[in-house]
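In this view, the complex is presented without one of its protein chains, the others remaining in place.
Chain IDs A, B and C follow the sequence of writing; residue 1 opens each chain.
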């Protein structure tokens, strides 16, 4: 039961900017779609992580990304690994690694990243506690801290 | 001689996603265009910050963003404040605040962010030292640390 | 009372693709934002064109664009001219010209385009007739046919 989920990343020609590499902004879109795919998968016990319902939804509270190597457009899929690094009362942290290909062996990690998601009430806009079942699904995906090398900007 | 530069942010209808707010990814594009505008402005002494030339260019090494409030599309410009938070040997850090309108008074800060830029040699791909004149321009834009509230994801 | 409205087009660095020109896809976004700006302007009589309300909204039914010259990123605004070319029972056609700068004199037209918009009922999803006041506003913006040079693809 691996804590890390890997999804194919289907690049688009337009992901590259005029420097001839995938633009730094697009990497956050890759994280977003990995989250969406993670939420659309059944968790190991067979149910889904339901964060969006008539009463609640999950907002992005914070993101951090470290770029390690340029990524270039290819019709061959790149890959995004996604896992949970921490679960709090009403928020949780996700870790990511963007690789240049699906096969881990021989691949290059082009970026690593972290996102803090916050569960919010639609009516009040304020954080609400994660339920026990939401926590259980999130904990089933738990993995290591994101190995950022760079210190936080001063 | 204010250390903070403020540029208008012309939103596009397509910046909003299906949640009806400006998408979290787009904020990094707003930072990118604020950088581009900062580099196209004459610095206080009258010359420009030249980071891109036949020998060198500047890469994004790291970004961090904290979302404070939703931003909605409007034909009235939002605003990005940008300033320098630190200058190193071959890299420098930028701070940003994205506001919902140009006028600071009565505006809402929707996100704060930081970017580490690295000056790189085109031939070797390795970091190179900032020149004295580049440092002087960067230091003329120096301002306070970005007041992040959230701790770094664990 | 000019039939053609011209709006500034604030380019973004990311509008260029790896060929070093503004990507062909982005031009349709420029048309979209010109439409949005046109709808946010008071028409000559002082009222607004209200196409979006609790009962109705306007859909894009068809678009056609002819690219005339490359457009490059600049911090100086480009421009989009927009006008009405035809008004039907439940639809209307818009014409556009994308120029490389706001000042018409000395500018280059980089693309011309046309869009058919259809007014649709939210409840049935079917076209509904434009009201007399909607028609009046649209007719106040009427201009010439779009001077496409290329024949329709076979």
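In the analysis below, a residue touches a chain if its C-beta (ideal position, glycine included) is under 8 Å from a C-beta of that chain, and two chains touch if they have at least 3 such contacts.
This is a predicted model, so every value here is computed, not measured.
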Query: With respect to the chain omitted from the figure, which of B:25, B:94 or B:114 is a touching residue?
result: B:25
Message: Can you say which of C:4, C:28 or C:136 touches the chain missing from this structure?
response: C:28
Message: I need the residue numbers on chain A that touch the omitted chain, in ascending order.
response: 8, 10, 12-14, 29, 32-33, 36-37, 40, 75
Message: By the contact criterion defined above, which parts of chain C meet the unshown chain? Give residue numbers in ascending order.
response: 19, 23-26, 28-29, 32, 57, 59-67, 85-86, 93-95, 114-116, 145-146, 148, 150, 152-154
Task: Go through chain B and note every residue touching the omitted chain.
output: 13-14, 16-20, 23, 25, 73
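Rule of thumb we're sticking to: only the chains that are shown with their structure count from here on.
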Message: More than half overlap in residue numbers between the two sides of the chain A-chain C interface, or less? Answer same or different.
response: same
Field: chain B-chain C separation of Cα centroids, rounded to whole Å
entry: 31
Field: chain A and chain B, separation of their C-alpha mean positions in angstrom
entry: 23
- line: Taking each chain's centre as the mean of its CA atoms, chain A sits from chain C at a distance in Å of 37
Message: Multi-chain contacts only, two chains or more: what residues does chain B have there?
response: 29, 32
